[in-house]
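For this view, one protein chain was removed and the others were kept in their places.
Our next item is chain A:
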Amino acid sequence: MSGDGMANAERAQPVLTARKAGLVGCAECGHVHPKGTPTCSVCGSGLASRDSASLQRVWAWLIAGMVIYIPANVYPMLRTTTFGATQESTIVGGVIDLVDHGSIGVALIVFVASVIIPVSKFIAIAYLALRVQRGKPGTSTHFHLYEFVEFIGRWSMIDVFVVAILSALVQLNFVASINPGIAAVSFALSVAFTMISANSFDPRLIWDAPEGNPV
């Protein structure tokens, strides 16, 4: 859609946005319409030059995701019952256990997927949102950052998938059984909220400069 445009924009400063050009691009299919066109003639979705409520949604989902991330780390992720002995482990506790058992690789994967990525997403989204809110014009780096956040967000669900698969498979009654804890739901919600937050972000705002400070 706008890959070439973006590449061009990096090199040509200042950037001429569609908005400055009196056009409005479709966020879904990328087709450009003259300003004032209510719906996209190609895909039929609503057209808006800028989503005025975008930042509100970003912040709202982001805060929700951050809030829900706290119990996801405090409460146990897994409840493992082995021969009648029940062991509850949180995310970080599980990582430490894995390190203790020598599975550093697995521990690294879990740690990156469950801790580093979500926290990076929080930081990245907050950074971008703050930057837009303060009216600083973004660069292509910022846009790459946004794309990376949007891309990587789904991989944070790897923990949730592991828990779901284990819970479904390891139900051997007395010998061993694994049940998801509260943290599993919380973590899944946190990842989902973060993804929604990232999706809510209108990347076109990166290019906008505040009023009275046209580039």
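By our rule, a residue touches a chain if its C-beta (ideal position, glycine included) is under 8 Å from a C-beta of that chain, and two chains touch if they have at least 3 such contacts; residues count from 1.
Please note the rule applied: contacts and distances are computed from a predicted model.
Participant: Tell me the UniProt protein name of the chain this structure doesn't show, selecting from "histidine kinase", "Paraquat-inducible protein B", "Heme exporter protein C" or "Cobalt transport protein".
Facilitator: "Paraquat-inducible protein B"
Participant: Which of A:Lys35, A:His101 or A:His144 sits in contact with the chain that's absent?
Facilitator: A:Lys35
Participant: Quick one: which of A:Ala48, A:Ile63, A:Val112 or A:Ile152 touches the chain that's been left out?
Facilitator: A:Ile63
Participant: List the chain A residues touching the unshown chain?
Facilitator: Output for chain A: 16, 18-23, 35, 52-53, 56-57, 60-65, 67-68, 70-71, 74-75, 83-87, 182, 186, 189, 193, 200, 211.
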